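The complex is shown incomplete by one protein chain, all other protein chains being positioned as in the whole.
For clarity, chains are labelled A and B in written order, and residue numbers in each chain start from 1.
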Amino acid sequence: MTTTTASSVSRQSGLWAHLVYVLRDNPVTLLSFALFAFFVGSAVFGPLLVPYDPLATNAAQALQPPSFSHWFGTDNLGRDVFSRVIVATRLDLSISVAAVALSFVIGSVLGAIAGYWGGWLDAVLNRVFDTIMAFPLFVLAMGIVAALGNTIENIVYATAIINIPFYARLVRAEVNIRRESGFALAARLSGNSHWRVLAFHIFPNALPPMMVQVSLNLGWAILNAAGLSFIGLGVRPPEPEWGIMVAQGADFVVSGHWWVALFPGLWLMLAVFTFNLMGDGLRDIVDPRRRT
Amino acid sequence: MLSIKDLSVGFRTRRGDVQAVRGISLELAKGETLGIVGESGSGKSVTSFALMRILDAGGSITAGEVTYSGIDLRRASERDMRTVRGREISMIFQNPRAALNPIRKVGHQIEDVLRQHARATRNDAREKAIQALRDVRINDPEARYHAYPFELSGGMCQRIVIALALACDPRLLIADEPTTGLDITTQKAVMDLSQELIRARGMGSILITHDLGLAAQYCDRLAVMKDGEIVETGPAQQVFADPQHEYTRRLVEATPRPDATVRSLLPEDRRPPELTHTPSETPLLEVRDLRKTYAGKAGPVHAVKGISFTVNQGQSVGLVGESGCGKSTTSSMLVRLLDTTDGEILYQGTDLAQIPAEQFGKHPLRGDIQMVFQDATDSLNPRHSARACIAEPLRRLAGLRGKAVHERVEELAELTGLPANLLDRFPHQLSGGQKARVGIARAIALDPKFLILDEPTAALDVSIQAVILNLLADLRARLGMSYLFVSHDLNVVRLLCDEVIVMQNGEVVEAGPTEQVMSAPQHPYTRALLAAAPRPPERLNTTPLLHEVHNA
Partner (left out) sequence: MNAQLRSVFWRILQTLPVVFGVVVISFVLTRALPGDPAVYFAGAMADEQSIEEVRVALGLDKPLWHQFFLYVGDLLQGDLGNSISTGQPVLTDLAMRLPASLELTLFALVLACAIAIPLGVLAAVRQGSWVDHLCRVLVTAGVSLPTFFTGILLIYVFYYLLGIAPSPLGRLDFIYFEPPRVTGFYLIDSLIDGDPETFFAALRQLILPATTLALFTLAPIARMTRASMLTALSSDYIRTARAAGLSGAMVLFGYAFRNALLPVVTTLGMVFSFVLGANVLVEKVFAWPGIGSYAVEALVVSDYAAIQGFVLAMALLFVFLNLVIDLSYTLIDPRIRFNAK
């Protein structure tokens, strides 16, 4: 027992020092972590805290510009844009987290197996991923949602499917370069089965680049889901969701009612921006040399 | 011709400023060959980059003077430097394949240099480039002109780098580890060629290398560097034969020579008495007609073509050959990581070749046959501490748990000379030598009877290599293991092994007792290998004298 605590302590202190160093060196990463906490907070507590019911219409208050009582103004039905933007956080984050989690798990398993054993399985999986990647991914997502039916779950599945090849390819490459590495061979000499070598020795070493990918992908998944609902797939009105809100607001922009589209769009952008910054920051932490 | 005075080079890094070179001074006369020798991190390459002013970003000359034929290289404008580089001073690098532009024909790369320095016009550039290739003895230069670097062997690429460096008849050539990573026979060919060309053109040259023997053989004068400083300079013979500085002496002693014993590699005052090991006549491992054939794109590739040999109990056998000779394939099969195509591996009468590599992990004999890997860094899981690495076979194969693991790990650490307080460190926090010890501790954790050493010291500096070789010798004597020592270096193999097997193209070309093979090689390939090894000058007979002083 003592051995494991001792080792984890020394490891954590090294990681901690590195983390502090990276954060001090790059305050933008710190900002991204703070923003991330903000979004998670909005998703968890938002619906409890917002001043108005996001679905309550009020024709008398339609298309009011931002004011003290309505920070982000009101939309054409008199709903409070601020409340709707905050409440939408939960749905948008849930979709992207669920989709990314799904593709992470499936992609990791398939990629690890393909990378370690190679052979016909690798060849078959490669073909399948090639085929998925042969579609412009957003277009494929459109096709999948259109075929499966217009629901939120199907948005999650579609987003997951188009993301799987990225994870699988990444894990495959990471596993493949370590398959014949000294430590993997040494683990086999120590009596580990192939499964154990893969799961406990090789795969953990592939995790850091995966985390970077996860962060970048979360942003991308949000964009994707919002894009789908923007063209009328998945989430349906009056449910508050950033993409739909921008779509609805678009009609009023040409008449000068900018706030209806601006705030949900801004929030969407900020969320994606946060995940991208965080991904870059994680990349710095994981591998300072690959900083781009 | 070249004069360096109090040169200091600093790098701005994430951890603040680092001084890579600290006030060194050197002189190079016309037509002279100077060797700069040092272990990794001694600042020898940085010195050469500094005087060419091609330091990486963040590096700069912080003090001192560099003068070449009256030109102040430190203050010269970038435009002036460009005419100096290539025309006055040229450079060749290690890893020749990476040193060439991968997507440009080699002939065109030579033309680029010729035309940059106005040594050729559009019309005659091609002809002159081919001539440059011919000068470095490239067969069929007209065809090679159109080759890309990836189509050529490492030795061939280095010849092209030399052709490129000498294309504009510079008067000084700086060679930075020009043969590291090349096979030993190729190394000799490349070194002989460059020496001949330098002499023929009356050029000066600087050879930067970690290999003291190589430097002593090819250089007039040596400068030994350590931690950014020059600790000793002098005529090559003298530096080697009668080193003045403590560090030089250690370096000279640690360099494997034909007359050295494993103990004599260590510093004088740190030589424990030699432990004797006595190989028995009982065979431990008998290999019979072992074959391995891979399915290649252009038909089957015969990596190992039916080799046979025997390793007796307690005996050490060296397996020597150049890259691609099949020695690694052989060791993978013996350690049962790779299935054989044909043949027998009799271990105390059991034919291990019958057991698929896949299932050998759970075989009771797994603990008996272990391996120390070539690159210690690569062989340790970056996410496991040294303790976890060593404990792995104890947990998985011996079924030890808790305190028993703990105690055995500490015991192994002591046995391999690894300080117990380093056990909780991760590989990146350990030095090369310490990592090698962890790898050895893991390999001997289960008291194996047969240990395969796959170039265990190839990636180490010579002084560390000396220590690790001694450790291996001691462990053998104390634990009675048999070794199969796989290496490309006969001089290193000789220190540990009772018998040697020389492999070429998947076949055994010569085998026998080490001394016999070394002193009277029968096969021409063995002779070529021996001849190619750098032959440092004989040491003066100063050791006994020092001994007396030391004893007194």
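Heads up, the rule we're going with is that a residue touches a chain if its C-beta (ideal position, glycine included) is under 8 Å from a C-beta of that chain, and two chains touch if they have at least 3 such contacts.
Just so it is clear, the model here is predicted, and its values are computed rather than measured.
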item: Contacting the left-out chain in the complete assembly, out of A:F38, A:W71, A:W117 or A:F135; value: A:F135
item: Per the touch definition above, residue among B:H117, B:R336 or B:H488 touching the missing chain; value: B:H117
item: Selected residue (touches chain absent from view) among A:V20, A:V44, A:L121 or A:L148; value: A:L148
item: Residues of chain B in contact with the chain not shown; value: 52, 54, 56-57, 78, 81-87, 90-91, 93, 95, 98-104, 112-113, 116-117, 148, 150-151, 161, 164-165, 168
item: Interface with the unshown chain - residue positions in chain A; value: 127-128, 130-144, 146-149, 219-220, 223, 226-227, 230-233, 243, 246-247, 249-250, 253-256, 258, 261-262, 265, 268-269, 272-273, 276-277, 280, 292
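In this section, only the chains that are shown with their structure count from here on.
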item: Residues on chain B engaged by chain A in the complex (per definition of touch); value: 14, 335, 337, 358, 361-362, 366-367, 370-371, 373-376, 378-385, 387-389, 392-393, 396-397, 406, 424-426, 429, 439, 442-443
item: Interfacial residue positions of chain A with respect to chain B in the complex; value: 3, 6-7, 10-11, 14, 21, 25, 181-183, 185-194, 201, 204-205, 288
